[in-house]
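First up is the structure itself, then whatever we jot down about it.
A protein chain is absent from this complex, but the other protein chains hold their places.
And then chain A:
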Amino acid sequence: MITTDSINNWFVQNFGTVTLEQAKSWFIYNPEEKLLFNTGLFLGLFLVFYFVYAFLRKTFYLRLTYVILFSLFFYYKSSGIYFLLLLLSSVVDYGLSQIIYREAKVSRKKIYLVISVILNLGLLGYFKYMNFMIVTYNDMFQGNFQLHDIFLPVGISFYTFQSMSYIIEIYREEIKPTKNYIEYLFFVSFFPQLVAGPIVRAKDFLPQIYQKLNLTKQDVNNALFLIIGGLIKKTVISNYISINFVDRVFDTPMNYTAFENLMASYGYAIQIYCDFSGYSDMAIGIALLLGFKLPANFRTPYKSTSITDFWRRWHISLSTWLKDFLYISIGGNREGTFAGFLFPSLFFFGLLLWGISNVNESFIPLAIAIGSIALFCLTFLLSKKKNQTLVTNFNLFTTMLLGGLWHGAGAQFIVWGALHGLALAVHKMFMEFFPSKKEGKSSNFLWTFFSIVITFHFVVFCWIFFRARDFETALQVINNIGQLTFEPEQWKVIVLGYKNVFLLMLFGYVWHFLPEIFTSKMKFVFDKTPLIGKAIILGFVYWIVYATAVAGSQPFIYFQF
């Protein structure tokens, strides 16, 4: 007999008693507990939301409004009162886009576009870069400006770029504006990609709003497969290795051995991939469950055979955004513009200053500065089409510098962008000299292997700058790895000491480098699994996520050698 009491007891046993206080906390913003896709709270809320959504599938405005309300709530749970900022900026952007669309005169259109770009970047600039600029200014000119107490609203970098794409595409007459504000707000605030991408382009997304909402069995299979993969990547691999190993080494690299530093660098490479692509996959999967197809954001990037290839596989929605709206806007491979020359020149000038100011201590910084300037110049001086390559490379370098800065306000992100920009330019030159090695042709296995290893290691090297809290720490990690000697006994001890971490890292890399045929086989089997089987698989993944989340962190250990 099932009585209310027994149900109640079962509930209490499994979930504990739910107090009013707790229930309230589910709906109130808490800066310490963000509403991420991999939390139990999100699952619970989504279940309720999704149930109602399924009933609304045949409506239009009711459904849009319903999703908007949930999206705004979702954003409120992540950023509190700043959901108003999202609303405000969407109102302004919508207004400006309407004006641009209706304005017939090109020159006026341009003025409104500039206003909107300035507004958007200004907002992003204030929230994300204000303090960075103040610190830089204070450091350079011994200034004494107070830092502002600024809260960085979650996902501002993403939705700003998304709104900008809408306006620029309207300006370029690639799309028509939405019929009204509700449709526009639905596009900007769509919660799956709201806080961490992928950056959805208006021209990909808007047409889907007007289509009849449909969800096929195949869509659901794809969605669940993405969500399962994303959950494992994000919550199991990435979270566990970062808290138990990578963070510690990058906190105080000098307290760890060369081997630990090297492994932490490899660890970070798989961590950031799993973190970022895992979250993207979940976003794409959740959007798909709602009947919306978002473009893929990562295509096993560490399999790239060149740095150019890498940027076609890593955070694709960002790199295409940057290509279409930044690179092309500043001239692309056609012409040089002031902006295209300004940032690289500033960067190299700064690099030279850094080299000169350190010359008393060591000649290495100056050598690095002069070396990288010379290398950059060579990439176009050696080219047959000098002028065009010069323009292209400057614009490319600008794109990478600013792209680096987009990831965070800090010098290390600029350095990271610069390294990638330089590598892209060098690779272009390389391609000009050895065109036979162009991708696509069936080159021999050894060469492909060699290219992948080189590209991967360059990317890992750049990640050190990306991860380290400052430039000095990055150099410590690199110096420390430089002291690596061959001591298999010591390595064994370390690997055994961090057994779980190293197993997960291995799992992550093996998964990443598996030939695609394996994934498609797995997908094939999953598709054929009956509904209940899929539910059990998904439930098991929930359990893995839960069990990893409650796993205590490994106590710190120092080895003796």
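Quick note on the criterion: a residue touches a chain if its C-beta (ideal position, glycine included) is under 8 Å from a C-beta of that chain, and two chains touch if they have at least 3 such contacts; residues count from 1.
Please note the rule applied: contacts and distances are computed from a predicted model.
**Student:** Pick from "Phosphatidate cytidylyltransferase", "SGNH/GDSL hydrolase family protein", "Cytochrome c oxidase subunit 1" or "Amino acid ABC transporter permease" the UniProt protein name of the chain that isn't shown here.
**Tutor:** Options "Phosphatidate cytidylyltransferase", "SGNH/GDSL hydrolase family protein", "Cytochrome c oxidase subunit 1" or "Amino acid ABC transporter permease" narrow down to "SGNH/GDSL hydrolase family protein" for the missing chain.
**Student:** Of A:105, A:217 or A:528, which one is in contact with the hidden chain?
**Tutor:** A:217
**Student:** For the chain not shown, which residue from A:25, A:180, A:255 or A:357 touches it across the whole complex?
**Tutor:** A:255
**Student:** For chain A, enumerate the residues touching the unshown chain of the complex.
**Tutor:** Contact residues on chain A toward the absent chain are 14, 43, 46-47, 50-51, 53-54, 57, 214-220, 223-224, 240, 243, 247-248, 251-252, 254-255, 289, 480, 493, 496-497, 499-500, 531-532, 534-540, 542-544, 546-560.
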